[in-house]
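The complex is shown incomplete by one protein chain, all other protein chains being positioned as in the whole.
Then we have subunit A:
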Amino acid sequence: MNFWDYLGTRHQQLLTDAYQHASAVFQCMVVATVIGVLIGVATYRSEWAGNLATTVTSTVLTIPSLAMIGLLIPVVGLGVAPTVTALTLYGLLPIVRNAIVGLRGVDPALVDAAKGIGMSRLHRLARVELPLAWPPILTGIRVSTQMLMGIAAIAAYASGPGLGNEIFRGIASLGSKNALNQVLAGTLGIVVLALLFDAAYVLIGRLTIPRGIRV
């Protein structure tokens, strides 16, 4: 059975896996973005807290994902829970870092001007600082998503959802005729999903980055 035949006969399964992969990554990214930006907003004004957040996130980023999942299993069990926890945790890191860098990079004169025309703290944050810090945050989201695509594949080993299952099925049946097809389908599926997400982010960037600061 060649690859195209394989895709033809298994497309139902593959589409389900692809959908689950994309939806797991997407949902975790939404949660990670919200939490990451909140952490950034909470810490960027203090030198100490901001640096602590950056150091902690970069330390966690060096932990291999399989080890992280391994540490999570005794706590939350197998299945969707460790996948979602690990994905959200890893997804946070580039976003927190970029949010802090972005928010600190906002010209203080602009914030001062906003204060001068009578904007409240919350208003300044929502109308001035966050829109200006949005491009780096969006870059962080892109980096996170690419990373999560690969981590989600590994999480399938802890009975997580997604295309990683296809790859692990292939590894389990090494030597059989379908092993290559399964691994190839899983891998290429993830690459395609990653590229689709990336294209979507370019579009989101076009739509959401204020025209005045577009490069």
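The working rule: a residue touches a chain if its C-beta (ideal position, glycine included) is under 8 Å from a C-beta of that chain, and two chains touch if they have at least 3 such contacts; residues count from 1.
Quick note on the criterion: contacts and distances are computed from a predicted model.
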item: Hidden chain of the complex, named as in its UniProt record, picked from "Permease", "Phenylacetate-CoA oxygenase subunit PaaJ", "Cytochrome c peroxidase" or "biotin carboxylase"; value: "Permease"
item: Touch criterion as defined above, residue of A:Gly36, A:Pro135, A:Pro161 or A:Gly186 at the omitted chain; value: A:Gly186
item: Contact with the hidden chain (one of A:Gln20, A:Thr33 or A:Ser65); value: A:Ser65
item: Hidden partner chain, residues of subunit A it touches; value: 59, 62-68, 70-71, 73-74, 78, 146, 149-150, 153-154, 157-158, 164, 167-168, 170-171, 174, 179-180, 183-184, 186-187, 190-191, 194-195, 198
